[in-house]
Each structure stands twice: as structure tokens, then as C-alpha cells.
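Here the complex is missing a single protein chain, while all its other protein chains stay put.
Residue numbering begins at 1 within each chain, and the chains themselves are lettered A and B in the order written.
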Amino acid sequence: MRSDPKDYELVAPGSLQAAVGLLARSPGEWLPIAGGTDVMVQYAAGKLPSRKLVSIWNLAELRSIEVLANEIRLGAGCTYTNIREHGVIGREFPMLSSAARWTGGIANQNRGTLGGNIVNASPAADSLPALLAYDAELILISVRGERRLPYAGFHAGYKKTKLAPDELIRAVCLPRRFSGYVCHARKVGSRNAQAISKVCMAALGRVAGQTVEDVHIAVGSVAPVPLRLSETELMLRGKVINESLVSAAKKMAVAEIRPIDDIRSTAKYRAAVTGNLVAEFLNLLSADGKA
Amino acid sequence: MSSSGEDRSKSEISFTVNGEQKTVLAFPMERLLDVLRLQLGLTGAKEGCGEGECGSCSLLMDGTLVNSCLVPALQAQGASIVTIEGLDASAGSQRLQEAFLECGGAQCGICTPGMILAASHLLNKNPRPTLEEIKEGLSGNLCRCTGYLQIFEAIATAAGRETAASS
Partner (left out) sequence: MNHERIVGTAVPRKEGREKVTGKAVYVDDMVLPGMLYGATVRSQIPRGRIKKITFETSVAWSEFVIVSAKDIPGKNCIALIGDDQPCLASDSINHPEEPVLLLAHPDRHALRKAVDAVSIEYNPLPAIFTMEESERGSEIVWGTDNVFKTYLIQKGNVDDVWSRADYIIEGEYSTGAQEQLYIENNGMVAAYDAKQGITVWGSLQCPYYVHKALMALCDLPAEKVRVVQMETGGAFGGKEDYPSMIAGHAALLAMKSGKPVKIVYDRAEDMAATTKRHPSRTRHRTALSRDGKILGGEIEFTIDGGAYATLSSVVLSRGAIHAGGPYYWPSVRIRAKAVATNAPPHGAFRGFGGPQSIFAMERHMDRIAQVVGLSPVEIRRRNFLQPGQTTTTEQVVRELIDLGKLLDRAISVSEYQTKKQEFAIENGTGATKKGIGIAAFLHGAGFTGSGERYLSSVVGVEGCADGGVRILVSSTEFGQGTKTVLCQIAAEALGLRYEDVTIAQPDTTEVPNSGPTVASRTVMVVGKLVESAARGIHQTLKLSGMLGDSYSAEEFRAACQAYVAGHGQLRSWAQYDPPPDVFWDDEKYRGEAYAAYSWAVYIAEVSVDLTTYSVSVNDFVALQEVGRVLHPVLAIGQIVGGVAQGIGFALFEKVIWQQGRMQNNQMTNYIMPTSSDLPPIRVFFEELGNVHGAFGAKGIGELPMDGPAPAIVNAIEDALGVRFDSIPLMPEDIYDAITARSLRGEDEVASVIR
């Protein structure tokens, strides 16, 4: 433990209102802590810059999962375990369930939250490509009220988000319009469990015969922020899947990402694997069209 | 830097541990792991990494498995905590401990308390796990000694069945 607990304050407001009220009084001064699986790691390493923390763990308002007619509204404080155990998410958003299952071990899934994963904004975060692929939207809350914005674009740069200093994420909304889509998600880590992704992908699409009608491809760990491969998607829409399209898509995907060398992997490996995953997805999509 | 006057920012934090009500005076950001080990003398939870990776500090908080090195003390306020020391009580856990002994599930023993708590959490949720489910249930608890197979066997034995994990 490389920090001194007595240098830190931690308060636990009893309600969401009280929590945002506290943030509003001195914006930027209080760091929210939910499951603590990112914050406490930084703290233990002596690398947590904020000295004042506000616990939002256990705020009931952040823990609900509402199934509405056209969307699912997931409280930002839902844990990976909550996500994994939810039937509708499992059926309609299987890539989010898988991401939850791939995140750390069971203890980590019992504490880590979706809101924490989003705001921690690691490029390697596992649930974020799924959120991008499913066109998720965020509901943010502050004393000024709530606002809703698309999740795509929320990350302004490496570990930077569009969250205002007095805001919390209240919920993540997933539109219920992907039934009948082919989904393919994969996490490529250094081992089968408890691994930080070297590349992760969540992709979905629909074909009529062999023609691509709709396609969403999102990747993580290959750029400063999780990415939708929009140019690749654009290029694919309306085209017939064949070998040359697959290889063109691989090339374009690689051109869209900005992978780096770090202690976990190399840029060229990440690029190659991204291309391969895109190809693997298109082959599945094509197989579905033939079935 | 001075160490005087430090009690000013400590809080009273109450929770139950192994069925007993406890109130401690602690800094709210103290790790639950340290509160249990240093203040309450419950040294069954171990610190292997301090970053949520190894699971040797695992315990049950309100019935779910958590890594106590990543839980600030204040978040345990009002919680019900079970550590290895308190697991003895139930028949199911005793079966688990016996099975660990019998099958060679504990070698150096440092991962064992966390491992047994993870196993107990798994069996509570899923009394008849498959080998794959056992592997997944333990994937956050690292063991450097056993290569895990005898641990799988112990859990399968405790769950009352044979498994292909045995060699």
C-alpha cells in the first residue's frame, strides 16, 4: 500500500441527490468511487491524485435495470455480475454479457461497475466496444438536471471524457433493435481469464443473402479511445461479402486504428489481430447469409 | 509530517464479521483488508498483490465474493462480512475444507483461505458446478503451487461428485 489513508477523505452520501449536491458545491474536487476496482488500484500504487472521494457504491438509484419497450436502461452502478445475471441483456445484448464475463475474476465482477468502466476510460476496457456497437446512449445527472447523449463521442481523448466535473453517469441506455443481427465479440488477452485486452472487438451486422445491410464494428485497445470503425463500416454497407471485400475490410480496419507498442503487446501484432478479427466476423456474417 | 492528531479524521464504522457485530475506528479509506488483519486480528485474509489480481484477500461481503484489498473500510459500513475464520460454522464449508485437505487442494496454504471462500461462493450460487464453471469461479484466485487441478477436484468432491479434473 503506497498511500496513506489519513491523507484521504471518503464520504458516503445516502442518496443520488446528496451525491450530486456534494459534487456541485466544489466541482472537480470530489472523485466518485463506485466499486473501486480502478480507483483503489491507483490508490494502492500511490498514484491517486484526488484526496477527496465520494462513494456512490450502494446508491439504489444507480443500481436498477429497467426494461422499457424500446430500450434497456442500465443504472451506471450495475456490476458485471448484475449484467451477467440479467436475462434480457443476455438475450438481446449478448456481447455486453460476454464482456462482463471476461472482466477480471468473479470478485472483480461483483464490484466493478459499468459506469466505472466508462469513466475510467481505459482504451482496453472490455465493455466499451459492446456499448459502441449497440449504439448506447448515456444519461448524465447533476444538480442542473439530466442530459442524454450518445455514448459514441463521449471519450474526448486518452482517458478524457465529456463528463462535466459536477456530473455522474446515471444510466446507460441500449436500444432494443438488434434482434436478428449476427453478433461477434472477442477478447484477445494475455491469458484466458483476468487479462487486460491486447485487442477486443464487438461487432454486429445483418445481411440479405450475401449483401451487407447494416454493420457495426467497434474495437478496443488499438487507439487512445475505444473506436467504431466507421470508414470500414461505410465501405462494407451494401456490398457483397467475398474474399476481396474481406481483405479490403481488413486493410481499411488496420488503417483506421492507431495501435501502440507497450509492455503488453506490439502495435503490429495489435493491427494484425484487429484485421483478423474483422475478417473472422465477416466470414461469420457471410455464413449466416448462406444459412 | 507528523503522526499526531490523526484520530480526528477517523470514523466509526460498524459491520458484522462472522456473525458478530463490530465497530471499529478507522480512516474511511483504510482498506477493509487492513482493518480486519490489524484491528480485528483476523489474519486469514492475506495480501498477495494489493491490486485485486490474486484473490488471496477474498472474503464474502453481503454474501458476494470481494477482494478486500480493494474495499475502502467505509464501504463496509453496515455490511455482513464472512472471513475464513467464520466459515467453519456451516456444514457445507466444513465439507469444502475437508475436501481441500483430502484432495491436496492446499500446498503452501497462502491462497487457500481466498480459494475456499471463492469455492464457497461458487457452491452457494451453483451447488453442482461443471468443471468449466469451477474454473471460471476460481479464475480470480491465483495459486502458484498446485496447478489448480487438485483444487478443482476438492470442489467437485465437496459438491458431491466426481469430475474429469482428476488425473
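Everything that follows uses one rule, which is that a residue touches a chain if its C-beta (ideal position, glycine included) is under 8 Å from a C-beta of that chain, and two chains touch if they have at least 3 such contacts.
Only a predicted model underlies this, so the values are computations on that prediction, with no experimental measurement involved.
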**Asked** So which of the visible chains would the left-out chain be touching?
**Response** A, B
**Prompt:** With respect to the chain omitted from the figure, which of B:68, B:141 or B:157 is a touching residue?
**Reply:** B:141
**Request:** Touching the hidden chain in the full complex, which residues of subunit A are there? Just list them.
**Result:** 1-6, 45-46, 105, 186, 188, 190-196, 198-199, 263-266, 268-269, 272-273, 276-277, 280
**Residues from subunit B at the interface with the omitted partner, ascending** = 1-3, 37-38, 43-51, 53-54, 56, 83-85, 87-88, 97, 100-113, 116, 134-136, 138-152, 164-165, 167
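The definition used in the following text is that only the chains that are shown with their structure count from here on.
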**Message:** Under the stated contact criterion, what part of subunit B meets subunit A in this complex?
**Reply:** 6, 9, 26-31, 34, 50-53, 55, 58, 64-67, 69-72, 74-75, 77, 118, 121-122, 135-142
**Item:** subunit B-touching residues of subunit A, taken from the complex the two chains share
**Value:** 1, 3, 5-6, 8-12, 33, 35-37, 40-41, 43-45, 53, 55, 57-58, 81, 101, 104-108, 110-111, 192-194
